[in-house]
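Apart from one protein chain that is not included, each protein chain of the complex appears where it belongs.
Right, chain A next:
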Amino acid sequence: MSAHQDGGPPTAGRGAGDRAPALEIRRMTVSYGARPVLWDVDASFPAGRLSAIVGPNGAGKSTLLKAALGLIPADAGQTLVEGRPVGAARDRVAYVPQRDAVDWDFPITVREVVEMGRYAPTGWFRRVPRRDAALVDDCLERVGMGDFRGRQIGQLSGGQRQRVFIARALAQQAPLLLMDEPFSGVDARTEASILELLAALRDEGRSIVVVHHDLGTVRGAFDHALLLNVRAVAEGPVAEVVTRETLARAYGAGADAVGRDAGEALSWAG
């Protein structure tokens, strides 16, 4: 457990080329009954980059993250974190679930939620050491929630809840961050400050993969993207992925089914 240096992010400054991909997904296939949700999806998210998983509603974006982490059963597929199977690298991954996945009336304070990020690294049955307590406070400060540590989580706004979840992930000190729809239903101010925080984390050398629904901000904020619609439609640097042609393939432009999102994205891509 002590092999990685204090769980800190890997050395910053090195190019992405000489590191194993932070997250590699091979031939991931998931179905609910006869309906395929993911079909032979291959994806490789580079280390030290900010990556987005985009695609229309029902494309399987969240399912891909959950299946990659083994949270839902997959029909087939393999997940590698830094070249190792995900089961052997749990301490290298911090997962931020969708906000509505939990009961926000649960009797727990903001600080306790963030402390959860330290349970696995320190051991589930050990007392939380003092330096971990300091780390928890630092993580709360970093997302701007320092003044809220004693609050019951039900009293928070949507944006503040998202910040708490991110603080918990930071407390895990894992080099890879997987986030499921962190921007859905948060205000513009929170979205801006979370994007800024993610960019800073990336610059410190962490790898971040975000399930994202807003194609409008993908080009400006992210380095790398996977365009998903049950199959992997395109993957690579954002500028190459978010183009008229690939979006048309993912969203079916020209058909009646073109979403508002896709329309906006096309005007961006054009």
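Following the convention adopted for this analysis, contacts are C-beta pairs under 8 Å (C-beta built on N, C-alpha and C of every residue); 3 or more make two chains touch, one makes a residue touch a chain; residues count from 1.
Convention: contacts and distances are computed from a predicted model.
Peer 1: Have a look at "Histidine kinase/HSP90-like ATPase domain-containing protein", "Cytochrome c-type protein", "Acetolactate synthase small subunit" or "Manganese/zinc/iron transport system permease protein" and point out the UniProt protein name belonging to the hidden chain.
Peer 2: The correct option from "Histidine kinase/HSP90-like ATPase domain-containing protein", "Cytochrome c-type protein", "Acetolactate synthase small subunit" or "Manganese/zinc/iron transport system permease protein" is "Manganese/zinc/iron transport system permease protein", the UniProt name of the unshown chain.
Peer 1: With the missing chain put back, one of A:Ser31, A:Ser44 or A:Thr109 would touch it. Which one?
Peer 2: The single option touching the absent chain is A:Thr109.
Peer 1: So one chain is hidden, and I want to know which residue out of A:Ala20, A:Ala120 or A:Ala199 touches that hidden chain in the complete assembly.
Peer 2: Missing-chain contact among the listed residues: A:Ala120.
Peer 1: Across the whole complex, list the residues on chain A that are touched by the chain not included here.
Peer 2: 66, 69-71, 87, 90, 93, 95, 97, 101-103, 106-109, 112-113, 116, 119-120, 124-125, 143-148, 152, 157, 159-160, 163, 168, 172, 178, 187-190, 192-193, 220
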